[in-house]
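Before I ask anything, here is the structure I am working with.
Shown here: the complex without one of its protein chains, the others still in place.
Then we have chain A:
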Amino acid sequence: LLRSSQPLTGPNRRRCREDEKLLGTILDEGERGFIIDTRSAQAAKQARMSGGGTEPKSCYPHWRRLHRALDRGRPLQESFMRLVEACSEPSLSMDRWLARLDGSRWLSHVKAALSTACLAAQCLDREDSNVLVHGAEGTDTTLLVTALAQLILDPSCRTLEGFQALLQREWIEAGHPFHLRCARSASSHARGKQEAPLFLLFLDCVWQLSRQFPFSLEFGEQLLLTLFDNAYASCYGTFLCNNEKERSLCKVKESTHSLWAWLNQPEEKHKYLNPLYSHNPLVIWPSVEPQSIQLWQGLFLRWIRPSQHLDEAWAEIQRLVEGN
């Protein structure tokens, strides 16, 4: 599984021998690879006008390109804001509620993200092919797809430790611009152009996986909520800045504490573990039918609905599993 950003083909259909050679060396003799472009075919084509573009088939003959349009940026942020608004109005009638849930399109985004990740996973697992994922910048939807695909495929990413490593590798070090993306969250009226809840979308997809495979993730909802909180506002330096370069310049490692260090302390760790976890060595294929994708109440209704009864249920599960 590879990731990158878009090739700078431009309007003149530039070529780059080194890039072609690089992609060529990845494939063995006679093998074919897939390129999953997270932009629509049209958007990818239009990107040429501003210097970007796609890999032309003639230059990358053994790679098949698939387009899976995933929303990012402004549309995703608006989707998020509409959902949060709908959740915060308790007096809505049922009809209005469903209409607004649908109108926010948030769940459609979850479905699309999971589907694309599954597609990538399928190419790897079932087709035994290499896969290259990229969008435009390679810092948003690209990371969403590669991180999710690994969770689906690789049981080691589903352990607490493995998941942290996945986040560190596929989001933080890969250069997702947290500082820009997680500035003000859903109540932001400042309309920051760079604000977009990609990371939250990722966490939502992980939550969907945990709901469909309740035994397969070593961590629980509490971890996901904590990560969500810390991405936006944190006592720790883990999610600071936009990339490794900035973190180095700001001397983040020298002047802040790591979230992982705190989470992994024995006194803290147990809060984030899933009592039902049992190592599942297989690939977990989620269903992406609409009935299978649910609203993440624990996040979106966190402050609105009382969670007491569900907390009690989890406590009971814990009690049962630990043998009282």
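Operating definition for what follows: a residue touches a chain if its C-beta (ideal position, glycine included) is under 8 Å from a C-beta of that chain, and two chains touch if they have at least 3 such contacts; residues count from 1.
Here is the rule we go by: contacts and distances are computed from a predicted model.
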item: Among "MTMR7 protein", "ATPase phospholipid transporting 11A", "Sodium/hydrogen exchanger" or "creatine kinase", the UniProt name of the subunit that does not appear here; value: "MTMR7 protein"
item: Selected residue (touches chain absent from view) among A:94, A:235 or A:249; value: A:94
item: Full-complex contact with the absent chain, from A:47, A:252 or A:284; value: A:284
item: Identified contact with the non-displayed chain, of A:31, A:244 or A:312; value: A:312
item: Which residue of A:76, A:198 or A:293 touches the chain not shown here; value: A:293
item: Touching residues (missing chain, whole complex) on chain A; value: 40-42, 45, 54, 56-58, 63-69, 87, 90-95, 97-99, 101-102, 105, 107-108, 111-112, 114-116, 118-119, 121-123, 126-127, 211-216, 276, 278-285, 287-295, 297, 301, 304-306, 309-310, 312-313, 316-317, 320-321, 323-324
